[in-house]
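For this depiction, one protein chain was excluded, whereas all remaining protein chains were kept in their positions.
For subunit A:
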Amino acid sequence: MTIQTFPGVMGEPVALRAALMLYPARYRRERGDELSAVFADSTAGTSRLATAREVLDLGAYGLRMRTGLTASSVVGQLFALAAPLVAGAVAGLCAAYTVDQVVNPAWVPAWTPPDRIGEVPAFVWFLGQALLPLLLVAAVLAGRRREARYAAFGVAGVGALGVLTAAVQHTPSLWWFLARSGESTPLLLAGLLFAFAPQELMEERPDARGRIAVLAAAAGGALILTAEGFYSSFGLLDRDAAVALLLVPAAALLFAARGRLAPAAIGLAALPMTLGFNVFRTWQSVGGMWRMAPLTVAVVVGLVATGWMLRRAGDGRRTGAGAGGVRSLV
């Protein structure tokens, strides 16, 4: 494929080329010239800011194609179905965590304003996890998609802050890092899942049945945290519950390979809630990395096989989606 330089993109061929490199090679061969031509026409005579937005938009679709998260792929449809549920689940989980902190406060309560600069991240994390998931689920229920997406990025940001803080504070202790970062991985994964789900497939505003599904997901998130013992070290003793909380949602993903997206979406919405802390819990309760290896290999092989089957399913047939997209769970 040759990337042509048109009058409208003088100065931006590198950015255009970089955006096109994000596309799968086959798609780039088939559509690269066409995309370049439309990009050139669209950016002719526009400001640098407008051109930069075009480049970002072009690159974003390339990334979606790379990751299989397009609106026409089965994975994308699965993400769109799971997104409102994951919003409910993370809101329920975080609300339960906040209530637990208020009812059973630590020696220094989490909401105590920081005295030192080093305490700021933990304070911001606590406020963020208490507020942003609620904003996310409120935006979903109100049908405010743009606000929901911003809130989802915020939720992911708070999760990333928690993981980073755990890494900085507890390295080189792997035990402490996994224990503390497990409290943030639900935020990080749920925020990313929602933010990168194809927006065009999501309902404008959930109906009564949809709102009930979101609220049920919130109750599910609170139940998951209860089953995890509110991240308490006592919860580490229950190996069977930890393995079940990992395997049941992961196994539900297999339904997608049979074209049954609803149960798979429920599993996908639950997995961000359970993954981080229960990997740590399982590792702790089975007695080390080597003993955990067979389970890890089984889960990874299962997930890779599911992903492979989904890609094949997406390549091989038209989706059942109508002109409006897939029928949402909500």
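Following the convention adopted for this analysis, contacts are C-beta pairs under 8 Å (C-beta built on N, C-alpha and C of every residue); 3 or more make two chains touch, one makes a residue touch a chain; residues count from 1.
Following the convention adopted for this analysis, contacts and distances are computed from a predicted model.
Missing from the rendering is one chain, named in UniProt as "Transcription regulator PadR N-terminal domain-containing protein" (options: "ABC transporter permease", "ATP-binding cassette domain-containing protein", "Transketolase" or "Transcription regulator PadR N-terminal domain-containing protein"). Although one chain is not drawn, its touching partners on subunit A can still be listed: residues 4, 31, 33-42, 53-54, 57-62, 64, 70-72, 200, 203-204, 318-328.
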